[in-house]
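One chain of protein is taken out of this complex; the other chains stay put.
Read from first to last, the chains carry the letters A, B and C; within each, the first residue is number 1.
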Amino acid sequence: MLKVGIYGASGYTGQELLRLLLRHPQTAVVAVTSRRYAGVPVSDIYPVFAGLTDLGFVDASPEDVAGAADIFFLALPHGVSMTVAPAFLAAGKKVIDLSADFRLHDVATYEEWYSRHTTPDIIKESVYGIPELYGDEIAKTRLVANPGCYPTSVVLGLAPLLKAKWIDDCSIIADSKSGVSGAGREPQVGTLFCEVDEGFKAYKVGQHRHTPEMEQEISILAGSNVRITFTPHLLPITRGILSTIYATLQKDVTTAELIDLYRAFYKGKKFVRVYKAGTFPNISSVRGSNYCDIGLFVDSRTKRVIIICAIDNLVKGAAGQAVQNMNLMCGLSEDTGLTMISLFP
Amino acid sequence: MLKVGIYGASGYTGQELLRLLLRHPQTAVVAVTSRRYAGVPVSDIYPVFAGLTDLGFVDASPEDVAGAADIFFLALPHGVSMTVAPAFLAAGKKVIDLSADFRLHDVATYEEWYSRHTTPDIIKESVYGIPELYGDEIAKTRLVANPGCYPTSVVLGLAPLLKAKWIDDCSIIADSKSGVSGAGREPQVGTLFCEVDEGFKAYKVGQHRHTPEMEQEISILAGSNVRITFTPHLLPITRGILSTIYATLQKDVTTAELIDLYRAFYKGKKFVRVYKAGTFPNISSVRGSNYCDIGLFVDSRTKRVIIICAIDNLVKGAAGQAVQNMNLMCGLSEDTGLTMISLFP
Amino acid sequence: MLKVGIYGASGYTGQELLRLLLRHPQTAVVAVTSRRYAGVPVSDIYPVFAGLTDLGFVDASPEDVAGAADIFFLALPHGVSMTVAPAFLAAGKKVIDLSADFRLHDVATYEEWYSRHTTPDIIKESVYGIPELYGDEIAKTRLVANPGCYPTSVVLGLAPLLKAKWIDDCSIIADSKSGVSGAGREPQVGTLFCEVDEGFKAYKVGQHRHTPEMEQEISILAGSNVRITFTPHLLPITRGILSTIYATLQKDVTTAELIDLYRAFYKGKKFVRVYKAGTFPNISSVRGSNYCDIGLFVDSRTKRVIIICAIDNLVKGAAGQAVQNMNLMCGLSEDTGLTMISLFP
Partner (left out) sequence: MLKVGIYGASGYTGQELLRLLLRHPQTAVVAVTSRRYAGVPVSDIYPVFAGLTDLGFVDASPEDVAGAADIFFLALPHGVSMTVAPAFLAAGKKVIDLSADFRLHDVATYEEWYSRHTTPDIIKESVYGIPELYGDEIAKTRLVANPGCYPTSVVLGLAPLLKAKWIDDCSIIADSKSGVSGAGREPQVGTLFCEVDEGFKAYKVGQHRHTPEMEQEISILAGSNVRITFTPHLLPITRGILSTIYATLQKDVTTAELIDLYRAFYKGKKFVRVYKAGTFPNISSVRGSNYCDIGLFVDSRTKRVIIICAIDNLVKGAAGQAVQNMNLMCGLSEDTGLTMISLFP
């Protein structure tokens, strides 16, 4: 039995980690921290846990709590993780960080899009945690930078095409739509029910912080320096991301060939499902599950490929992928505790 | 490994059964039938199953398919189950019927509220499938009449009070609100997105067919003939029922005493959670789970008790309770395959 | 042209008043105040007004702004209105207060459910602003206490029955369901999209502050001291209230007779629509309009009447009724500027 801790467990990502880990057959959750809710039973804040756990939030420093578990999930805002991770690593613990702090390999890029980085030396040993791309490295590292939700959908959606060099690298546009849970549980006008319901909008147009993260991974896959246009939108639903990705083809291929390429690339990857021709994923087909569903279309009229990629932002886009990474880091089968079927309707 | 079949598997209840049974550690689903979708892979109709099962819908008579499994779930409209169940029973199979056909002990009442009953002799051996009330009988029967969604919430909400004889039996009012999945997947104007979204209404006021089913069970618990007022409403959500139940108290009790009564009554029942004073359930706290959450309040100003009871209509109100019944009928632990934590947010 | 001001205009009620008054043929909005948004154009906060008005929020004391208009709407929290209204009245202005401060005739009751009242002398001259009941008084007063949203639906739903003395006064139960806009625009966890969406719950069970307001008006109508049980619920929609009201009949009447009673009572009242037998209102049939739609049913099995009453909480439950009151106070036709047809779907 793995002993695990969740540091910063009071937000939606924290509770989703707890939901998954309480039902994971190989883990025992031994500590969940929160400054705000210190001393409060978890089930008082999240009644879904009523009767299922006696855990209460504790306010503890990393040093205080590091001894209690073998592996720690950090579900903290960016800027905070970097101050906390070193203590866990120093105590010999494995760390999966769900913030942006260790995702960007280039410190200058981090500091341009986020803020000053105070522990840049640690970045080097972090592995970007998309198991379908970096499974071997993840299995060996003690620090995983769990990817952002948007980048997970866009990078998985583009990887086979980029590796195959079938598209013009300068032509990529990602039009992404996310549910509201990605914005967190901190009260603000913009995420009130009345502001979101029956509405739909783009936000942070051309300026979202996930852009450099996508560009880093896409550039690695392409083997060259790639820039993309990325537009996030807010959907009036709680969970899920669907990214519609456009690129110009550099060779004549059919939709069938495209599907073959993707199926070959993701062969053996349990959490990627490539749809058959003429069918496309719906966010409701991945809700509550760790799947990444991909639909493909070659628009021969304009020589463009259209890739549609759906994930649950809290599962494959956050907590689920983090558990998948934990499984790899700890020698478990990749899908342990992650076999939930999507909840529909 | 239990071999199970789902007869009439193409609706929301059928797919929910399949979702639960595919992840149940002791069952193998061997047959799913549908006349409309005969020959079609299940995952073509419900993409949540993509990559998870090779099952396809078959159009088969009960006689044809009875040999394939040990136990059958009938997810059919009322009036159809009664024509199908005898064949499965005759073949020596266990049957859990999710329609109304075997719930009412009195044939005349059935025929008053539904239609003519063609196999009334079978009703006698059916057991009404609320495991918290009829666990012993369920364990011994070969035919369970799985309760209606509304009655599950109302009967579980009232049982302790009725048994204790603390309320005036003539004073019961159940004001229930249900998500749309209870209306099924058959296309009709009334359940179109645009008709339901941002709306809320009562329907079948004073005339819903679940009324006699509730009255049967409430009367048994009360030991006398009880009539209730029941008003169902349609919520613009997919899953969940919340029933707000009112009754006049016949003795002076506090909210704390009420909670004690309920906790004692449901002691050891894993799927009933009685909330602490001042807290009340939200449908979102039971979504996707088999829990029945109950909140209680004594309105001393008017000498009434207010009972608030929430379930997921497709789980505890249908497929989940059916699996719970199957577990009991087959000697398994009641919660096998039913330990899902509610999906929130 | 009436010159009108909205004091405290930055919340949902304030913007709804502005929406109605900008299109009212007899009014010119001359001032909208907000401390928080002082100096900001209204259309920056509410883009629906883009291009339609140059108004900006100002931070002004009642004394500063009183001279600018003939009539003022106060859209302030309770406890604040009472400190502001006197200045407007002293300046000879008409006032429509949308808070609870002048609704309860009995100061002690106000202080029991709310807080200390600092200007109790003004309460006497205020008129409770349901035009269908107090039209003549409203036409003569300079201070209207605009009713709460829940009380509007419950009082209009019960008035004909109480006047006719057909029901047992002790038997009244109001089970009400409201959209989220009633909770205002102040950020808080409970009204975040992710907390509300796909959920449904009761809140302030047996303890909501609108209870004494309802009891005051119901008691006046009944001619005796009446207590009711009132349970508010939160619907995952933005606008609308539907109250399902139960009472025990004291005489044998049919649904048809009940409908006749209501139609006679509300004859000539443009904003009350009594439905024909067998049909019941949906919140979506009143959204965006000033209508109060009522459906009726006699449950002869239990000798109870079921009254279903739907309004838009921001219109007939707040801003629309306030404009209706303004029309009466200023000698205009009651429905001036209020002829919007509900927005469906």
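Definition applied: a residue touches a chain if its C-beta (ideal position, glycine included) is under 8 Å from a C-beta of that chain, and two chains touch if they have at least 3 such contacts.
Keep in mind that what you see is a predicted model, and the values were worked out from it rather than measured.
Of the candidate positions B:A159, B:V180 or B:V272, contact with the hidden chain is made by B:V180.
In the complete complex, the hidden chain is touched by one of A:P41, A:G135 or A:P345, namely A:P345. Of the options A:A60, A:A139 or A:I173, the residue whose C-beta touches the omitted chain is A:I173. When you scan B:V42, B:A66, B:I237 or B:V272 for touch with the missing chain, the hit is B:I237.
Seen from subunit A, the chain kept out of the figure touches residues 170, 173, 175, 177, 194-195, 197-203, 205-206, 227-229, 231, 233, 235-240, 242, 244, 246, 280-285, 287, 295, 297, 299, 301-302, 304, 306, 308, 345. Contact between subunit B and the absent chain runs through residues 12, 180-181, 185, 187-189, 191-198, 236-238. Of the residues in subunit C, those that touch the hidden partner chain are 12, 15, 19, 22-23, 46-52, 181, 197-198, 238-239, 273, 275, 279, 281-282, 285, 287-289, 293, 339-345.
Definition applied: only the chains that are shown with their structure count from here on.
Fitting subunit A to subunit C on CA positions gives a rotation angle of 180°, reported to the nearest 5.
Interface subunit B/subunit C: over half of the residue numbers present appear on both copies, so the contact uses mostly the same residues. Note: the chain lying farthest from subunit C is A, by mean C-alpha position.
With centres taken as mean Cα positions, subunit B sits 36 Å from subunit A. Averaged Cα coordinates give subunit B a centre that lies 39 Å from the centre of subunit C. Within subunit C, the positions touching two or more other chains are listed as 194-195, 197-198, 236-238.
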